[in-house]
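One structure below.
The complex is shown incomplete by one protein chain, all other protein chains being positioned as in the whole.
For clarity, chains are labelled A, B and C in written order, and residue numbers in each chain start from 1.
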Amino acid sequence: MSGNSIGKLFTVTTFGESHGPALGAIVDGCPPGIELDTADLQKDLDRRKPGTSRYTTQRREADEVKILSGVFEGKTTGTSIGLVIENQDQRSKDYSKIKDRFRPMHADYSYQQKYGTRDYRGGGRSSARETAMRVAAGAIAKKFLAAQGISIRGCLTQLGPIAVENVDWSLVESNPFFCPDADCIPQMEEYMQKLRKDGDSIGAKLMVVASGMPPGLGEPVFDRLDADIAHALMGINAVKGVEIGAGFEAVTARGSEHRDELTPEGFTSNNAGGVLGGISSGQDLVAHLALKPTSSILIPGKTINMEGEPVDVITTGRHDPCVGIRAVPIAEAMVAIVLMDHWLRHRAQNAQVSSATPIIPGSD
Amino acid sequence: MSGNSIGKLFTVTTFGESHGPALGAIVDGCPPGIELDTADLQKDLDRRKPGTSRYTTQRREADEVKILSGVFEGKTTGTSIGLVIENQDQRSKDYSKIKDRFRPMHADYSYQQKYGTRDYRGGGRSSARETAMRVAAGAIAKKFLAAQGISIRGCLTQLGPIAVENVDWSLVESNPFFCPDADCIPQMEEYMQKLRKDGDSIGAKLMVVASGMPPGLGEPVFDRLDADIAHALMGINAVKGVEIGAGFEAVTARGSEHRDELTPEGFTSNNAGGVLGGISSGQDLVAHLALKPTSSILIPGKTINMEGEPVDVITTGRHDPCVGIRAVPIAEAMVAIVLMDHWLRHRAQNAQVSSATPIIPGSD
Amino acid sequence: MSGNSIGKLFTVTTFGESHGPALGAIVDGCPPGIELDTADLQKDLDRRKPGTSRYTTQRREADEVKILSGVFEGKTTGTSIGLVIENQDQRSKDYSKIKDRFRPMHADYSYQQKYGTRDYRGGGRSSARETAMRVAAGAIAKKFLAAQGISIRGCLTQLGPIAVENVDWSLVESNPFFCPDADCIPQMEEYMQKLRKDGDSIGAKLMVVASGMPPGLGEPVFDRLDADIAHALMGINAVKGVEIGAGFEAVTARGSEHRDELTPEGFTSNNAGGVLGGISSGQDLVAHLALKPTSSILIPGKTINMEGEPVDVITTGRHDPCVGIRAVPIAEAMVAIVLMDHWLRHRAQNAQVSSATPIIPGSD
Partner (left out) sequence: MSGNSIGKLFTVTTFGESHGPALGAIVDGCPPGIELDTADLQKDLDRRKPGTSRYTTQRREADEVKILSGVFEGKTTGTSIGLVIENQDQRSKDYSKIKDRFRPMHADYSYQQKYGTRDYRGGGRSSARETAMRVAAGAIAKKFLAAQGISIRGCLTQLGPIAVENVDWSLVESNPFFCPDADCIPQMEEYMQKLRKDGDSIGAKLMVVASGMPPGLGEPVFDRLDADIAHALMGINAVKGVEIGAGFEAVTARGSEHRDELTPEGFTSNNAGGVLGGISSGQDLVAHLALKPTSSILIPGKTINMEGEPVDVITTGRHDPCVGIRAVPIAEAMVAIVLMDHWLRHRAQNAQVSSATPIIPGSD
């Protein structure tokens, strides 16, 4: 019950279904005096928005956000910020065929089991459309963090079999895949065209990096920074794995090689991904996440209907063949929300967080 | 601030440092009427206890837990359960050498940055010794869940380069590695002896499986079951990666292959790891986690001291060469705590959780 | 920070300023399958609505609520319910005169101190207009509780010097004061007319009663039912005192007279107000609250301006001369929210709450 909130001091609560009248959020705990405008939110909403390339769902949504409270004369007041986005391009009748059957690998079945009912139109609350409000809220956090010198960037590091080898951040915003490797972009275009023709879907891997991190964010022992990042990222639709720093590569590593040594000039490496003992070290925070292929595909599959009888299913609604692509701004937003929450928690304990002087420099 | 609690309805709060007088926990939200005895807790504490084989730290701790409240005439009363374990084998002077320098890849540095001070004896609060109370609290959750038909098992699936190929649960408790594959056990013995001789450490991979799962556990959209599992597992000392079901293998999977189809007899596969849209499906919950090699090794490394000057460091205290091994009961405990919390949350919404009739059977 | 939420399992989060574009709420944790319609919410909103009699503020607001999510085909889905009410009758220029000075006894001063800024138009977030969303959310709780046999009623028991002597619930909805005593109504009319002529304001006392209470609601030791009721009622604008049962009369009472004895037919009295040791006993829950006179009056007063200089102030905006009157549905709503939250918390522990069989009957 009541699982639609995240964050302890900077708290984001959301509502809204894929085919309902609107999506919304309440962003609570934003300090006063921050310049805030819908344009600050729209930038990231537009990056997440459907229908911007042939590689995403063709649903057309302007995703125009309205700020209903918490901002006065262009600045935050310290009170709760109400946000709303109206849905515009619902085609609910597309879903009448799947009203009585469960898409395999979809929340259809578990929602029906949990609630004894479900809004089958576009997945209702389980739709990735819900993540628009995360991006809007995350944009507020990004703006706050930027003023503290912290910046958050995300990119696609693998699309199915195509793995990125070089990360050039300057490329990320200029291609429809958020891909940081020039060599991979044409391969991805080709792969996605073939995939769409097949009516199939594919998984992806993303990376999010926060730079300019102060040391000291994270609260032992349960509210560790890495634990909260894992919570926030695993809670994004379709995510099945999360790594911090070296992640699963640590399994085969020896301590003598794996450790990030300290020198007066800084750390010699960043296998830790910027977190030691659950607390930020001042190095870049580095997280990776794995997204499964969407279950909404055109290739018929076996399933059951509401009576438990075997039936076939095809999903003809509009869907992303690779949900990982549009997840880049979502993952950035979730990291921003967690970092802002921990930044405030740390300041509660130590007023000097913003001007903390690390013993050694962070990695950027 | 105040990060030492986990769980919303079943809430575990802990205290205690590696070299302080005692460790303790308050377990809040346990329903009344459950038979509970220290023996129920001691079983798992003994599995985690140091010094039981040559492959773990040689610190000697009985880890005898006392129940100070919440149990009356052999049964829980519904009020908060106070637990305490006294520390016995502190050798704090072992740590005087590292008092003024930071072990690389250790919480030494980040704690000092966060708090401006730290209990350097054995890592203080950042020590894995803290996890004893998690295991004690988790044992209460395990007992509750067992009465609902849910059982939780963990094992080691990889130790450095040695990866398990077959999972035979009957082997797990009879070898010092919690290894489920008979072929791997002698290899692991040999590897660990060599490692200890080298004074080095190694990473590991674990798996935890919950069987007998009811459908419906997990709360969209932020308190998803998989998100809370990720939070709980990433919050264990040394964990750097968490996967649910297929995890990072989903990156290269096509939707048409990856989806778990539904039939009247059950699901045809379990790539989802038992969670759809953040809600349990009734299949086995399957999670994997990666643990880094401990940073406390005998091989000298570069670091800095409290003044930021370059120095060398060797850790001569007693440490586990592979912290992943003893993490098996800890990971089980964390999964149990999350599941009990969500079980109760689900019952708040739907009194019938324990007798829910899935449309199709789960996987066991 | 982030103080705009109430409730643990049934959680209400609100936003909105007096003169902003809209007010809103997210109601999280409502079980699925409950028939819900805007009409269910509108009834109580209309009771709280301004401008319905000459004894309240003359601001005209339809207070029409929209349900933006969480309801599908006429029933709740179990997901978060988004609510919004658009503001219609802002006259912000009324407030330009007090932009640079603090109304005595008003949140103007404390908001300015806390945030370094404030939305001075109508008090912004500190306006009682904010309580409209509490009433809307409370109406959902009332509907849920009614299905469990619990009903909540409130009335005015004192308006300045005029104290109610007899409580006839049938009168409450048919007079503009929510007054349950026929003799008092004409006195109150006369008093209020005189008061309005004087440009002054007056305090009031209210009573809220919940009948059909199951025993067992409330969680020792901090989340007691009475403590949470006190929290919810003291958090209403202008409330300065809260009593449970006999309240301050208990100060002069002897234990031998004050105790509510138990008989097979029920309790012999209800000095406890339905709560023993923080847990409901099954008797009626009875709470009283004191509301101060509003500070927004036409009689000039001394204050300071933003520069700390002495100035006079008169409030010419539209205000209630007795805020206690319209607080009746607000107080009911707050009690309903707390009771629903505790009802769900209790069911988490004991699935049988709704059919609990008390050892002796409650008082109605």
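Heads up, the rule we're going with is that a contact is a pair of C-beta atoms (placed from the backbone, for glycine too) under 8 Å apart; a residue touches a chain by one contact, two chains touch by 3 or more.
Because the structure is predicted, anything quoted here is derived from the model rather than measured.
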Given B:A22, B:A146 or B:A182, the one touching the chain that is not displayed: B:A22
Given B:G82, B:G212 or B:P310, the one touching the chain that is not displayed: B:G82
For chain C, residues in touch with the removed chain: 1-6, 14, 102, 104-114, 116, 123, 125-126, 130, 158, 160-161, 195, 200-205, 215-216, 218-224, 226-235, 237, 239-256, 258-264, 268, 271-273, 275-282, 290-295, 297, 299, 301-304, 306, 308-310, 345-346, 348-350, 356, 358-360
Chain A, residues in touch with the chain not shown (by the definition above): 8-9, 29, 31-32, 78-79, 220, 344-345, 347-354
Hidden partner chain, residues of chain B it touches: 1-5, 7-11, 13-17, 20-24, 26, 28-29, 31-33, 66, 68-70, 72, 75, 77-82, 84, 114-119, 124-125, 344
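Going forward, only the chains that are shown with their structure count from here on.
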Top chain pair, ranked by how many C-beta pairs fall in contact: A-B
Shared interface numbering between chain C and chain A [over half = same, under half = different]: same
Inter-chain centre distance, chain B versus chain C - centres from mean C-alpha coordinates, in Å: 45
Separation of mean Cα positions, chain B and chain A [Å, integer]: 26
Rounded Å distance between chain A and chain C, as computed from the means of their C-alpha atoms: 38
Where chain C touches two or more other chains at once, by residue number: 8-9, 29, 31-32, 78-79, 344
